[in-house]
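The complex is shown incomplete by one protein chain, all other protein chains being positioned as in the whole.
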Amino acid sequence: MFIVEDVTFRYQSVVALNNVSLEIEEGRRIALLGANGSGKSTLLRMLDGLCFPDSGIVSFRNEILDESHFEHDDFALDFRRRVGLVFQNPDVQLFNPTVFDEVAFGPLQMRWSKQEIRERVAATLDTLEITHLKDRPPHRLSGGEKKRVAIASVLVLDPEVLLLDEPTAALDPRSQSQIIDLLIGWGDGKKTVITATHDLGLVEDIADDCFLLQSGKLIAHGAPAGILGDEALLRSSNLIHEHRHAHPALGFHTHPHSHRT
Amino acid sequence: MSQIHLGKSRSFVGRTIWNLSRGMNFAALAEDSARAGGLLQSVDPRIKVVGTLAVIVAVALTHSLVAIAGAFLVATILAALSRISPFQLARWVWMPVFLFTGCIALPAIFLTPGDPFRAGWPITEQGLRTAGFLLMRSETAVSLSTLLVLTTRWAHILKALRVLRLPVVFVVILGMTYRYLFVMLEIALDMFESRESRTVGVLEGPDKRRLATATVGVLLSKSYHLSTDVHLAMQSRGFRGEVYILDDFEFRRADGAWLFLFFAAATAVVWAGR
Partner (left out) sequence: MHIPDGYLSPSTCATLYAGATPFWYVSLQKMKRRLNTQAVPLLSVFAAFSFVIMMFNLPLPGGTTGHAVGVAIAAIVLGPWASILAISVALVIQAIFFGDGGITAIGANCFNMAIVGSLVAYAVYRLVAGRTPIESPRRVVAAAIAGYTAINASALLAALEFGIQPMLFHDASGAPLYAPYPLHIAVPAMMIGHLTIAGLAEMVVSAGVVAYLQRAEPALLKTTAPGASINDAPSSTRPLWIAVAVLLILTPLGILAAGAAWGEWVPEDFSTPQARRQIAAVSGNQAPPAQAPAGLQKLAAVWTAPMPRYAPPILKSAQLGYILSAMLGTGLIVLAFLSGAWIFTRAKQ
């Protein structure tokens, strides 16, 4: 479905992606693993056609994603409907005065009829259990509520591909598990989900396949069990570290672990 | 959201925090008030927007002090019927306007040429009338616009502005600006509050200025990056440059009566002073 061929991307003198090549098949659940700054956010945005490579090719269903292609309305709107991205910072994604307006934004851009928009928005709000928030302005929502609105604003378009950038970042544990349950249940295996995260605890629940990125380079690819079991690999890519702390019974000691956010 | 800040402090940081909090508190009040079940809350937003504008223009045009006072009184009564007490109006509107315009209007009582108010007094009748016009017009106009804002959700006010033939892009920008206002206010408040708690002792002048301008600089930088990210988020959901809004206003018979009342009031105010 997605083919990334030898892609390099520079942002303000930093090489964000360095000759990355990978392929993602339809219907798979993928995790892009990497510490902050590894390039996974950039890759996600590239898969969503929001930025384009300096060299190399990104294609979706054999259509090349480049600037000139996106100048055509039909292609652009069709792509935007099929592929949805949930940003890490919900404030970036909630730019409308109310929750209802926010979820209706995508459908409005697609020029659906008003009747259809109202129906679909109501249904999506219901699925995410946020109907009671529909007239709220975004700044009066909690972190977990904002995340659900952000997801709703993308799901309302019924996309085939869902891209998520650190979906559980800055959420309290209860909201985190709600989001994870939602993601596990979504799509029934027919949709493609690509999640970028550095939270290793998530991976086994939400992905069948992992790509590990470090400093813009793809350094590993495989099933979650394999990658998560390779301590040396995880340590060298800053996903876990040695940490000295106290266990009440055993005294001070050192062992490797990751911080689950 | 930071809610309570008691009184102003002497430092510029403290006073800025006070200003920022006050803005947020007013916005919170407006949102809660617009949702309360009062008289004006139930009127169609388009009628309220057009009607309020008509009365404000009438108050600006009229030559009759009595008419302006009448409009002020009616506004206060309508506010009370819409669950907005005179104390709230006094706190948010009447006192600030009185302090500002009152100071400006006061010298006019003595300086305006004309017939003396009482024999031997330095106050002229014309001076009193002029000060009266200035103060009353100001108080009444702000009371009316505040009444609109306290009885109508901002999102609805914006959509109602379309009835004045304002371009959609303008309405969308106003909505987005309002939305990000709170993001900016929070960021600014956080920056200042953390300074306030970390500063030991008194800062010297140049350091204070550097602190203030650095805060502005950081805020500007964050604004720019936020706007580029928002742009990406908008494009991700299909934004191609055209903006659209979905409104759901329904015109009912009671609204027709309100429209008539607003315009009758506006006409009366202007007519009284011709």
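As written, the chains take the letters A and B, and residue 1 is the first residue of each chain.
Keep in mind that, in the parts below, a residue touches a chain if its C-beta (ideal position, glycine included) is under 8 Å from a C-beta of that chain, and two chains touch if they have at least 3 such contacts.
None of the values given here were measured: they were computed from a predicted structure.
> Among B:39, B:69 or B:174, single out the residue that touches the unshown chain.
B:174
> Please output the residues of chain B touching the missing chain, sorted low to high.
Answer for chain B: residues 12, 15-16, 19-20, 23, 26-27, 30, 53, 56-57, 59-61, 63, 92-93, 97, 100-101, 105, 107-108, 111-115, 125-127, 129-131, 133-134, 136-138, 141-142, 145-146, 149, 154, 157, 169, 172-174, 176-181, 183-185, 188, 205, 208-210, 212-221, 223-224, 226-228, 230-231, 234-235, 239-241, 243 touch the chain left out.
Rule of thumb we're sticking to: only the chains that are shown with their structure count from here on.
> Roughly how far is chain A from chain B, centre to centre by C-alpha average, rounded to an integer in Å?
40
> Which bits of chain A are touching chain B when the two form their complex?
Contact set of chain A toward chain B: 45, 48, 50, 73, 76-77, 80-81, 84-85, 87, 89, 91-98, 101, 104-106, 108-110, 114, 117-118, 135, 137-140, 153-154, 157.
> Under the stated contact criterion, what part of chain B meets chain A in this complex?
1, 31, 153-155, 158, 175-176, 178-180, 182-183, 186, 226, 229-230, 232-240, 244-246
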